[in-house]
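I'd like to ask you about the structure that follows.
In this view, the complex is presented without one of its protein chains, the others remaining in place.
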Amino acid sequence: MSIELLKGNVAFAEAAVRAGCEAYFGYPITPQTEALEHMARRMPELGRVFVQAESEVAAINMVYGAAAAGVRTMTSSSSPGVSLMMEGLSYMAGSEVPAVLVDVMRGGPGLGNIAPAQGDYLQIVKGGGHGDYKMIVLAPANVQEMIDLTVLAFDLADRYRIVTVLLADGSLGQMMEGATLPPLRPLTERPAWALTGARERDTNLVSSIHLDPEELARFNDHLQAKYAEIEANEVRFEEHRLDDARVGVVAFGTAARVAKTAIAAVRDEGVAAGLLRPISLWPYPEAALRALAERVDALLVVEMNAGQMVEDVRRVVEGRVPVRFFGRTGGIMPMPEEIADAIREVADAAGAGAPEAQPQEVNA
Amino acid sequence: MSIELLKGNVAFAEAAVRAGCEAYFGYPITPQTEALEHMARRMPELGRVFVQAESEVAAINMVYGAAAAGVRTMTSSSSPGVSLMMEGLSYMAGSEVPAVLVDVMRGGPGLGNIAPAQGDYLQIVKGGGHGDYKMIVLAPANVQEMIDLTVLAFDLADRYRIVTVLLADGSLGQMMEGATLPPLRPLTERPAWALTGARERDTNLVSSIHLDPEELARFNDHLQAKYAEIEANEVRFEEHRLDDARVGVVAFGTAARVAKTAIAAVRDEGVAAGLLRPISLWPYPEAALRALAERVDALLVVEMNAGQMVEDVRRVVEGRVPVRFFGRTGGIMPMPEEIADAIREVADAAGAGAPEAQPQEVNA
Amino acid sequence: MTTDLVIAGFGGQGVLFAGQLLAHAALEADLHTTWYPSYGPEMRGGTANCTVVISDQPIGSPVVARPEAAIVLNLPSLDRYEPLVRPGGLLIVNASLIDRDVRRTDLDVIAIPADDVAAELGSPRLTNMVLLGALLARRPVFTLDHVAKTLEAVLPERHRHLLPANRAALERGAELADAVEVAAATG
Amino acid sequence: MTTDLVIAGFGGQGVLFAGQLLAHAALEADLHTTWYPSYGPEMRGGTANCTVVISDQPIGSPVVARPEAAIVLNLPSLDRYEPLVRPGGLLIVNASLIDRDVRRTDLDVIAIPADDVAAELGSPRLTNMVLLGALLARRPVFTLDHVAKTLEAVLPERHRHLLPANRAALERGAELADAVEVAAATG
Amino acid sequence: MKGTVTVDDALCKGCALCIPVCPKGLLRVASERFNARGVHPAELDDPAELCTGCEMCAIACPEAAITVYRAVKA
Amino acid sequence: MKGTVTVDDALCKGCALCIPVCPKGLLRVASERFNARGVHPAELDDPAELCTGCEMCAIACPEAAITVYRAVKA
Amino acid sequence: MTVLAAEPLLTPVYEYPKSLTHVPTHYCPGCTHGVAHRLIAEVIDEMGIRQDTIGVASVGCSVFSYRYFATDFAQAAHGRAPAMATGVKRANPDKIVFTYQGDGDLASIGAAEILHAAVRGENFTVFFLNNAIYGMTGGQMAPTTLAGQKTSSSPDGRDPATTGAPLRMSELLAQVDGAAYVVRRSLHDVVQIRRAKKAIRRALEVQRQGLGFSMVELLSSCPTNWGLEPTAALAFIRDEMVPVFPLGDFKLPAEPAAAAGAAAGTGARA
Partner (left out) sequence: MTVLAAEPLLTPVYEYPKSLTHVPTHYCPGCTHGVAHRLIAEVIDEMGIRQDTIGVASVGCSVFSYRYFATDFAQAAHGRAPAMATGVKRANPDKIVFTYQGDGDLASIGAAEILHAAVRGENFTVFFLNNAIYGMTGGQMAPTTLAGQKTSSSPDGRDPATTGAPLRMSELLAQVDGAAYVVRRSLHDVVQIRRAKKAIRRALEVQRQGLGFSMVELLSSCPTNWGLEPTAALAFIRDEMVPVFPLGDFKLPAEPAAAAGAAAGTGARA
């Protein structure tokens, strides 16, 4: 369990292997291809399944099949490839199979570029596929979390029979950082509902069709009840220097880690800023955010997009406190200096700026 | 310009023809197939392009091509088919080509069923594809609007070089109602940016790639500026019996028209309910909703899904007034009686119930 | 003033067309109308039904939980719609295919052996018109004449020769309905 | 205490590996570190660079707008990074490929003909190590020894024989840097 | 009697595909009665006990509605 | 002189594909100089004016960097 | 053994297959989807593999086929059954996996998935019901629709100039090295049905032997959307479809020597 210098893409792939992923299906796309390449080597080595699919459409439907067969399975891709998976993801939700998807986001829309971005928040968190469904969405902010949250993703997927998404970005995929890999876990048992041949049991069916509206409505009620349970149990977030904060920064993933550097900088000037970092983007840390909104003077949402999560923040905060947004698009990582400037501005506007900029007590 | 009894699917298809649609590409799917079938007959009749694509993936990319060539073009589909178009739609946003997409929504998630639903709100309105992009989304509530908004969709698409979506549901597609078709318009000229061969001009390029992050960021800024312009100019909504309303119902499409029947019923009992019906789901009628929230005691959002637009309502209302939700999933249309019950409950809870249920003045 | 009704039977029994004819007639009479179909899972031979709403006001919901009238052409449709018709409403039953009695006593029930009547009139395809005639006898939203004229307008050229037979079926249905006393008091 | 730097050049000049070596060395020394690469659009022969941050604290941003040090291996990289290095920072220039002078006067500039030195040492692949040696002379985050040991640990077996040459390159680079006076005052 | 067949009324859709394939012409549509799905089912009309149990009808039936029996030497 | 060629330095990537195809072996890599993209470009080395303008080199060049000239009877 | 009458003793020689569920199908009267189901079920019975078999239903009229087979089943997205089956089979290499797909599903939207399943030599079996039309959605043109055939999306008959000529998938997939067994049969009469059953058996045997991708294309009727009576629909298959989609063995496994005697890719009529 020693610390190794690991590339994010390799880290999550190997973490999946350690978590007992038995079948990987994927299609190359920058900036996550190293993960597929890692799996191409590792899975056959362990006698597990690696298939380079003909497309992302095929990949997600292969995952669907392997998941229906009851094995831990996954795919990984990046934004355009993930867009091609929307139908498949909706089907998987509609038949309640567990699986893990890693989206290493890049600049969009369209072909865009291969630089890091967070432009798929709405697509992944709100459901880019048709119908009412949710996926658990986990947002790592460093290579260690790429590992830990991948393992957690498999566990949550199985526990709730749901697709769990690791929503990373090109920066987390491409960067190297010190991190520790967990030991290799034994493979999981096939669940009772899985398709393994109807030997000594009734036949099993994995399907998302409910032609009768009343029946489909009941199924949807069941899904919604499950989602409510997940909302009650699986919220995850990090609070960073929030104890005395007057300005709350809300950010996830890479934007959050850059924001930490910015917060350190403005703290040195006496601006009491802190960070709420949602780790689970769904379920969203609504209670924590609401509580934060009660105690700070203003919120600043920082994202590597044109403003997506900020909609959720506004929805949850319900006007309790001004919500400002700072974003960079195009695959540009915001620089700590830019974020610090934004924090200063928000603080000044809210009367929570640095001591010299305003008269009231700082040590309050 | 006489009133005809028209099926919704046929109505919007013929409206597209009249609006000068030169190329239709589609793939059969219930409950919108009549539109494709209508186009299969009408387009060749007029010497225009009809292609039954091999899939929805192909259909949207054919639309992309025809749009790039500068002709009015469209496709239509239903929920699972629309999910397959997400990559293509993101590309089209990324290269700013105009086109019209009609989504005749059905019960989901997955294969679900073919009954009417509104479960694609988030997918269509928030962007089911990757990256930061928007589509203008128009929600008809009767067959006449299936026609009028289709014509408008083409005009808006061209004006802003954007994909405009007609977000209908199986009920609007399948029902027949009296409606008037507009006269056949002349075909539009090819715009200057279109791909028509570089004769007596520089070469044109239709592309969504911007490898340099700064360049892509600038492009995104341009997109966002365009979106802001659309938000300023293209908000559309209907206010129904809101003048004296104490309970505001917010609903779109079929849910809204059923709600009208419910409102009539509760009004007869003295419950002062009214309806705000967003016609443009993006841009969303935020100002109208905010104003409404200032003057009613409570809002009730009614949708044929598990609660999607209600997120936007909550975001906009910012806690000004309680927001309640009533929804039916599975392809079930809510019955007027159910909605009336929900209105009564909300009214009672907010102290805006029927006269006998509460003491205060009714004529206020 | 709003009338709403359901016409239900097997696919192929002409229930959808009968509803459309009513809707067309309504439009011809400058009324508002909606026609809304629904099908069972079978590819053919399964159930089909449609809801027609006719009103002098713009119509909200095109579906109704409890229709004011129902025409049922087969047993599954009777089973499904008998409990739903509004108290005091109208229930028209195709007695040729349905041999059970209607259980509710708060409805105006008209049972007509419509398939047999249609056969007598020379075509099994007239069943729906016979029943429609019965409906119009009880709910005179339009005259038979108006409906027959509408039929003339909507029938494709190649089917025009069927007009007299259709008219006869409408009339026969109306006659048979007129012969039935209004049974139920308004609930 | 945080050090951040950029290493930039053509793809194939070993800039990514040089950065990784620093990151490995940092980890070996129980420090926090991030390595972050970036490439130009060319499939090969284009530009490549990496940012390395080393700190005794957890690292926020893996990229820096204004690095504290930069090693530039070709002219486009000098053009790009010269304006960005923090005032008073360190700029190490591969003089073999860059014939223009550094314009800024508020930097500690070390120009080394690293390709030529590498050629002298017997392999054109040692350019990056020569420049790294120069960096370590000016920013003694680790000893040359520590870096050489790290190299031993990370080099795949089949490349182990290159260790002595690499070590020599590091040392030669350090020597050449030591020979250059610290020019700029802290801006 | 060499063989006989039964038609499962619950499964039969009255498609009549079994009828022309019987080499002896022993099957007919029961046009005087409906089954539960509202169609006239097929039935064996073999007063002379000509059925050979050749299975042709069963092979043609899309609903697997026909069971074929053959006489065994007792 | 029957022909000659020029190599566009701005386009040449130094891939050397033109070199083996010249029937007269007249092209070489200019290993003593770099072009702006940092590679050694190809160049004609034809002091004896042997080039026939046969175009082989140009046909092989992926960058369309070579222009071929042929002598015309003046 | 059921005894019908006292004398003589009558033994059932053809009974409802054990691998069907006794649920009445939703297919139109006379639709040969039902025949295909029955044949597959009979073969599963005969091979004794019901408990080891996993089916993958597609989207088309056969979307509910999972209701009728007494085996484990998955229901795939439109066109993606071969991808889903890849996942199912790779996770269950010792089970028998089959897909059941229509011509719209397999030859149109799912063209990439079927081709690549064949290319990879996925060791499962595809039952490809070609009825030259989109049945479920009400009769639109399929890639296999005949030239001149009227459908709801080719109202004047399919025009090869704008929509192409019928696509012969068996011939196409037989080109691919990973395909072990690719044949076309028809369901239009008793003789053909018997041949079809043999092919179904052979395909599942090929899978059991691990020889790679196997596919049985079955020409099937759609009386409803063709607008023909059930028997006329069978005649349509025989007279109109078979000439365009010749019956035959397009790819047979190398060993053991092909029993049917037809060489791979010859397309000789069976």
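Which chain is which? They are A, B, C, D, E, F and G, in the order written, and residues in each are numbered from 1.
Criterion: a contact is a pair of C-beta atoms (placed from the backbone, for glycine too) under 8 Å apart; a residue touches a chain by one contact, two chains touch by 3 or more.
Please read these numbers as outputs of a predicted model, since none were measured by experiment.
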| item | value |
| --- | --- |
| Among G:L167, G:V206, G:L219 or G:A233, the residue in touch with the chain that has been omitted | G:L167 |
| Contact partner of the left-out chain, one of B:G8, B:P31 or B:G70 | B:G70 |
| Per the touch definition above, residue among G:L10, G:A74, G:V88 or G:A112 touching the missing chain | G:A112 |
| Touch list for subunit A against the chain that is not drawn | 27-30, 33, 36-37, 40-41, 44, 51-52, 54-56, 80, 110-111 |
| Positions on subunit B where the hidden chain makes contact | 22-23, 25, 49, 51, 53-55, 57-59, 61-71, 73, 87-88, 91, 95, 195-200, 203-209 |
| Interface residues of subunit F (partner: the chain not displayed) | 1, 3-4, 6, 8, 10-11, 13-17, 20-21, 37, 39, 53, 55-56, 58-64, 66-72, 74 |
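Here is the rule we use: only the chains that are shown with their structure count from here on.
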| item | value |
| --- | --- |
| Cα-centroid distance, subunit A relative to subunit F, in whole angstrom | 54 |
| Rounded Å distance, subunit B centre to subunit F centre (Cα mean) | 61 |
| Multi-partner residues of subunit C (each touching 2 or more other chains) | 41, 45 |
| Where subunit B touches two or more other chains at once, by residue number | 80, 110-111, 115, 211-212 |
